Structure formats: C-alpha cells, structure tokens
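Worksheet: one structure, shown below.
A protein chain is absent from this complex, but the other protein chains hold their places.
After this line comes chain A, so read on.
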Amino acid sequence: MGASASDAAVTEGAPTRAAYLEVRDAGKQFGSFVALQRVNLAVQAGEFVTFLGPSGCGKTTLLRGIAGLDPPTTGRILQGGRDITHLPPSDRDFGIVFQSYALFPNLTVAQNIAYGLRGPAWPKARVKERVNEMLGLVGLAEHAPKYPAQLSGGQQQRVALARALATEPGLLLLDEPLSALDAVVRLHLRQEIRSLQQRLGVTTIMVTHDQEEAMSVSDRIVVMSRGRIEQIGSPAEIYTQPATPFVASFVGHSSRIEAVVDTPPGTVVAQGVRLPATGARLMLYGARVVCFIRPEHVRLHPHDAAPAGALMATVTGLEFLGPVVRLSLEAGPLRLLASIPPADLAALGSLADGKVAVTLPPEHLLVFPDDV
C-alpha cells in the first residue's frame, strides 16, 4: 500500500469546517498487532458515514474507540467540540446497535426501549409517551408486550434501533447492524434506517463489510484496510475515482492489469500489449503501474468489425445476471471482465467461435503507481 497514496487520502478527509465528530491521529495497538494506524476523520452533524472494509481492517476498532468501549491507545476524539478521548462510555453521548442487537431477552420490547429512560428527567408518564413514540417510529406498536425471542430478526433489529434512539443521543453508532438478517429483509431495512436517520437528522456512523449496503445509505464512505483509512468520499467518488488500488479492487468489480509506463506519454505496456491510458500521462517512463478497468467500461465489438487498436479476445465464461451479462475474456495475456446488457450481446453476432474484439477506453483505465 503506497504511503503517499493513503496520506493523500487522509488529507482529503481533513476537517474544513467545525465538525460534530473529529478523530485525530487515533491509533490502537493490541500487543504487537496494530489495529488502527493514525486515523484522521471528521464527521459533520447530521451526516451518515459508513466505515467499509474487509474483516480485520480496523473499522469496528475505530467504532468502539468512538464509543469508548475500547479507547484508542493514541490520538484524540472530539464530539461537539468536547474532548471525549478519556471519557468512559457512560459519560458520552451516543446510542449503539450491535451486530447481535444485545436485546435484553428477559425484558419486553417496551421495557427494552425504556431501559435508558430513567432518573429524574424521565417521570413514568414521559417514559410511556417516549416508548410509544419510538414504537410508532419503527412500526412495532402492537409488539410492545412481546419478548425479543418472539420477534423476527428484522423486528429485533428495529427494537435495538428504537432502544438506541430513545434517549435522543447526538450520535448513532451501528456495528454491522444488518449482517445477521437475510437478504430481502436487509435491503428493506437499510432503506428504513436511512429514512429514519434523515427524518431525525441524527449523526450516524455505520460499520459494514457490504459495499452495496455502504453505497446505498451513506453520505460518505470511509474505506479502510489494514488499520488505515484508504479513502473518504461520497459513494460516487469512491466508485469512479478510487484513491488507491485497494479501493479500486475492493469497491465494485474490476479487472486488474499490471503494466509499465511507456512512450508516448499516456501509454502503458502490459505484457507486450500496448494500451493508451489517460491516467498514465504524467507518470515517468518505465514506472511500474497497476491498472483497473470496470466491467461496464470494457467495450465489445463483433470480431469481424474490430476498430483500430482493438484487442482480439476469447470468451471463456458467460454469466447471465438479469440486467447484464458478464463475460470473462482472455485477450492475449490479459484476463478481463466485461458486462453488457443482454440486448447488446445479440448485437455482437454469433459467439460461436468465441471470438470478440475488445477496446479499453483510455479515460476509464484507472492507473496507480505500483510500489510493492
């Protein structure tokens, strides 16, 4: 991973205006294992931010650090201008939903939601009112007297959400809240969480390893890998302008091509194949690079009508995915993925001989310096 690349990514996410939550140089070490490495992050009030990355990338460690459950070993965390680095969880202002929900199994839905509503600020009548309000908000009004075990997974999830929001926290933390649910419920619930968050305007941080989930709900995504932040940006930025090779390969599908910068400027050579690449224009001759190209950017042409500079490819696999067909191609030494609408497949003519012409648009070739 290029140090320069990730540092660049970090500066992109540096605070520009007063942020609601600020993480400065946070690091965490377990023995000799570095779980978090000088992480910097600013979250604006009302924002929905997702930590995305493979397991072990430090995203949950960072979340637990923000919650004060496992405080970072170095660095500071500020919430609403207050330094909360040293504060125990009970002195902070957040609500949390765990992957397991951690609903109290011996308390009813209503009792679970009312759990944090205690003390002089919450007389009985007000608690009841608030619980009913929360139950209405998550659409579980008729389930109030039930125990968690009597609810479906999606309903339990909603109870956990209502419980976390009941005390009106300034910050909502979601630790893989949807991963225990099956696919259909998951799609539905993530939109519900998003619309609830927008209605209440509560600053939210979610941890997930599911990129589609992250893309669909977030204002901004923090892509993490090996204890570092790789990139912070809107879903579109992350997808179209990945800052590092890791982001390019982790978010969405892509074909990876190793190459060397050649002349004239804007050309790379991958195992003897010359490819024009806009991104390589400012790179030094002879530099080793890794290039990525998204399947939907790979252009296919009938092999008997190949445009100039096209590569001849053999189709080695074909998957029908509904809206698109994904083809695995071998173009000489290169292995490529391409996806095209089924209708366009017919326009390619007969694939009987398995031959097709391929062009890679230079502006869509993502080029990164390769520093192994």
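Here is the rule we go by: a contact is a pair of C-beta atoms (placed from the backbone, for glycine too) under 8 Å apart; a residue touches a chain by one contact, two chains touch by 3 or more; residues count from 1.
Convention: contacts and distances are computed from a predicted model.
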Chain not displayed: protein name in its UniProt record ("2-aminoethylphosphonate ABC transporter permease subunit", "PadR family transcriptional regulator", "3-oxoacyl-[acyl-carrier-protein] synthase 2" or "Aldolase"): "2-aminoethylphosphonate ABC transporter permease subunit"
Residue in contact with the excluded chain [from A:G80, A:G116, A:G154 or A:G354]: A:G116
Selected residue (touches chain absent from view) among A:R38, A:R281 or A:R326: A:R38
Option touching the unshown chain, where A:T61, A:T85 or A:Q157 are the choices: A:T85
Options A:G53, A:P71 or A:P295, residue touching the unrepresented chain: A:P71
Touch residues of chain A, complete complex, unshown partner: 24-25, 27, 38, 67-69, 71-76, 85-92, 94-96, 98, 100, 102, 104-107, 115-116, 118, 147-149, 163-164, 166-167, 169
